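Here's a structure for you.
The complex is shown incomplete by one protein chain, all other protein chains being positioned as in the whole.
Chains here go by letter, A and B, matching the order in which they are written, and residues are numbered from 1 within each.
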Amino acid sequence: MLFEGFAKVADAGPVGMITLRAKPGAALDAALGTVPGQRQIAGNVAWMSPDEYLIFVPYADAAAKITELDAALVGIHHLAVDVSDSRAVFDITGPKAADVLSKLMPVDFRTLPVGEIRRSRAGQVAAAVWRHEDGFRLFCFRSVARYVFGLLSHSAQPGSEI
Amino acid sequence: MSTRLACGGRLIDRRAPRTFSFNGKKMRGFLGDTLASALLANDQMLVGRSFKYHRPRGIVAAGPEEPNALVGLGTGSRFEPNQRVTTTELFDGLTATSQNHWPSLEFDVGVVNNYAARFLPGGFYYKTFIHPRFAWKHVFEPIIRRSAGLGKAPIDRDADRYEQAYDFADILVIGGGIAGLQAALVAGRSGARVLVLEQTAHWGGRAPVDEVEIDGLTAGEWIDNAVQELEGMENVTLRLRTMGAGVYDHGYVLAEEKIADHSPADGRPRKRLWRIRAAKVIAAQGAIERPLSFAGNDVPGVMLAGSVRDFVVNHAVAPGDRTVVVTNNDDAYRTAILLVEAGLSVPAVLDARPVADGELPRRARAMGIRVETGRAIAAVKGGKRVTGVATCAQAGQGAVLETVACDSVAMSGGWSPVVHLWSHCGGKLIWDEANAHFRPDPDRPPTGQDGQGMVVTAGSASGALTADAVLADATQAAGGGNVPQATVPQEAPVAAIWVMPQGAGPDLRAKMWLDYQNDVKVSDVQLAAREGYTSVEHTKRYTTLGMATDQGKLSNINGLAVLSQALSIDIPQVGTTTFRPPYTPVTIGALAGEARDEIFQPLRRTPIHEWHETHDVEWEPVGLWRRPYCYRHPGETSHQAVMREVSNTRKNVGLLDASTLGKIIVKGPDAGRFLDMLYTNMMSTLPVGKCRYGLMCNEQGFLSDDGVVARIDDETWLCHTTSGGADRIHAWMEDWLQCEWWDWQVFTANVTEQFAQVAVVGPNARKLLEKLGGMDVSKETLPFMQWQDGTLGGFRARVYRISFSGELSYEIAVPANEGRAFWDACVAAGAELGAMPYGTECLHVMRAEKGFIMIGDETDGTVIPQDLNLAWAISKKKADYLGKRGQERAFLASPDRWKLVGLETLDGSVLEDGAYAPGEGRNANGQRNTQGRVTSTYHSPTLGRGIAMGLVLRGPERMGEVIEFTKLDGTLTKAKIVDQVFYDKEGAKQDV
Partner (left out) sequence: MLILECPHCGIRAEETELSPGGEAHLKRFGPGSSDQEFEDYMFARKNPKGVHFERWRHAYGCGKWFIAARCTATLEVFGTYPAQTAEPPQHIIDAVKTRRPGWEGYK
């Protein structure tokens, strides 16, 4: 899926993602290396809630990474589960990429810093958006991928720049 | 007549002519015209007919307060009714048509209502048409509906695109006149993030019209400088053509931006609805001039004095050649002075006050303008156009003193602050005696999240009516600072005069319009008062004063002044009606935004969705999912397809896309204990590798969801939920874990969408899986109600041996990305085994044949598991589970419950869905008592007859009894109460 309007909306393809639920602590620090702060993305780990992290890996490596996490956290209450297939990922790029998202999400993109992941709502569905150096990456559930792509391409229509 | 002046017009560009049509007639205007100024330039004063009496009506105002001049704009898929000509920017090819008349604007049959006005007083529909009763529906209502009303609803699909957008501001300034700009300058210089909205296409509001001087500059120059400075500020955003529609809780503001109204089909969205969150709102919407109530004040050519100035200065359009000015204040003298300076004639200024010696009246007199004080208009002459006015003494009863010929009347009853945005969220008003208007009470603002005021007003919106006061107030509103100095003439106070003449009798009062749009007259409000409508809110509804698209912008204060006089109480005691958003109407398209067509609603697709789409699928919505209801082969009806799918699945093998089934992982040292609380039966004792069917209830004990739970490892369970229930049950789990048992060590994860799940069902199911190969799926290795991980046909798979059909059945979960390929592999492997896909209806028929319940069919939020003969799935050993205490309530434990049974019609027909079984006697309302109802009913191809399940009073005790069920045609069907399991009672077929 690809739409080129006043910003570019592109399906990012398969991304390996692991939901890790665990309480912060020394064991988690050791297992993850870097534990990001509230709403931050540090390295390949995103803070999702006080006891939930999303870990990005190459799509093919998810199972191995879970095995690794389970080993590192043995004896520590945690849940590591592969969610790579349950999400759709879109990249929104271009100088006005933020305008596309401001039409859909109740989020102040003027103040959203680079490196922060913001969980919210896009149109009528849940979505998380991550601002990085080159634009935005948006995550939603796979079942609504076409709906979200429809939202994004509607919002990126040429002539509808804010 | 109204004409274009030879020179002037600060907003129009005479080098850019524009053509448009009104009622099919070609007309010309200029870029920068509004439709109103362009119509007036073409001497088109008559633009519509009134709502009730079909009286000829012309343009009264120059802004959003216009009540009369509503037209249908555009054609076909771009037609929109009820558009105000005063806020419509002119463009080439604009098409406008007038409304509410038949057969034509010039000759309207409905005007008979005008002569029947005696029968249409305020509240007429509550009394005039009461008798005879039948006549309302068949005679009166159709006639009234045809003759009353505004524009017609569009018929075609809207061709335009709309969208919404979010924005955030420290300070949101609504209104781009000098008050709004000054407030924005002060706020912007402080570094705050400022957003400024202006509803028109121009900054500066009315200041340039009134030739205000600020800091030695003309208003125009000062405004240009201000806008330039604001545009240079990084922290300030300016938006024209954006109307602040409403202020809501916690600083939430809706605004409508007209993007392409003036350039249709240019590829841009037509409108954008802004959803703004502001820490502080500065409402600088200015003030609106009030009409005066005199007989014939609705005749085309009678206009607001300030609006006359707007047309002359902004568009070089003179509404008339000879204009009589009638006023109760000094401001209207500006109109007289301006018109004379433009070379037009002002035969007289009629000032209702006894004395007029302010600076402006003195200037007018010095120019030779005739000023008559203590004078009023007794009546306006003319029908479709003013031809003159009869004058009288304001103090008397209307004895005519003289008749003055004129073709337009400029009236001014004083100015009222626009308090809408202040009031939407609870800001209170006070009555300002000196200015005779309600203005915001700064001590009682609408409060926000922190309990502090979240809206302040600035300028005329605060009640400051002269430029110097406006700038001082605006500066203050934005935090204070240097106030630009405006030089203004001294004005004498307004007189609180509402009706002229003061002692007007009934004949005159019945011709004085308060609310032009709804045809409410002074006499109607006085009648309402006499009939006991002492509350202004009641009077509004009884008379319709202040309703419809203008929401009483002109009529409100005059109406309640008349009411206060009629009730002999002070205006503040009468109070105002409630101000509700939107300030001016918002197009429904903008409210819908992007939500139409494909993205009207999220549609959830399984990984196998596209396959279904290309294989004759008939869809069924399940929550937001689309699931195949059945697959119709060419020539088949839906019913035939379902019957084929059932027979084929029972005989060969069927494939079901079960991906929508909820899947939630529950893990942790306390997971077993947690699931024992959640489910009615024991889940902690489920051995690893096994599956168990479980029920979940809410705290009242009512059944809320069901599904199969699989024990994955020592600490991990996987809970299947219903298709529609996954998110709800996951939230339910998190609620208990976070809010009640937060010390329990349990984590959950909703992995519903991680997997595609395919049910392979039927006698050939095992053969199909063996053909895929890679796993031992024999009875010995993978018995009924167990699961195994493995590789099936090359796919990473988890295979569950569970059955919702009574057949040999496997449900196979694979990673969602591989779902489609796995489905294709199953279809290919099943080709020689007679495999066919089946849909939800086939699933339903098969589960009903087996007597399995379905959440939402057998349950409706009032049914406990015990009602459904599911006591076997309720643990007797557990001290507690969610719903246990609820189920112990006396009425749920009673034997007199409706309980689940099977139902077999005596004639083999299919019972109607939801049909009731009438019982003995009648209830207190005279209705027949009932003793049961049908919950699931199908034709079973397996049994060749209708089968059903139903809830029947003490049903299981009444096996073999025949009872009757209603049919839609009023007759009854006899059905025998039987066991709910119709097929393979021993369960031999699923356990092979």
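Assume a residue touches a chain if its C-beta (ideal position, glycine included) is under 8 Å from a C-beta of that chain, and two chains touch if they have at least 3 such contacts.
Everything numeric here is computed off the predicted structure, so don't read it as measured data.
S.K.: Which residue, B:357, B:735 or B:957, contacts the hidden chain when the whole complex is considered?
M.R.: Only one listed residue reaches the unshown chain, and that is B:735.
S.K.: Which is it among B:888, B:913 or B:979 that touches the chain not included here?
M.R.: For the chain that is not drawn, the touching residue is B:888.
S.K.: Among B:104, B:449 or B:791, single out the residue that touches the unshown chain.
M.R.: Counting the whole complex, the residue in contact with the absent chain is B:449.
S.K.: Taking the full complex into account, what residues of chain A touch the chain not shown?
M.R.: 38-39, 48-50, 52, 106, 118-121, 126
S.K.: Just checking the interface: what residues of chain B touch the absent partner chain?
M.R.: Considering the whole complex, chain B reaches the absent chain at 248-252, 277, 447-451, 699-700, 731, 734-735, 738-740, 742, 879-880, 884-886, 888-889.
To be clear about the criterion, only the chains that are shown with their structure count from here on.
S.K.: If you average the CA atoms of chain A and of chain B, how many Å lie between those two points?
M.R.: Whole-Å distance between the two chain centres: 32.
S.K.: Quick check on the complex: what are the chain A residues that touch chain B?
M.R.: So the residues of chain A in touch with chain B come to 14, 19, 21-22, 51, 77-79, 81-87, 99, 102-108, 110-111, 123-125, 141-147, 150-151, 154-155, 157-160, 162.
S.K.: Which chain B residues qualify as touching chain A in the complex?
M.R.: 161, 163-168, 193, 266-269, 272, 275, 277, 594-595, 598-599, 601-607, 624-625, 665, 667-669, 716, 745, 747-749, 751-755, 815-818
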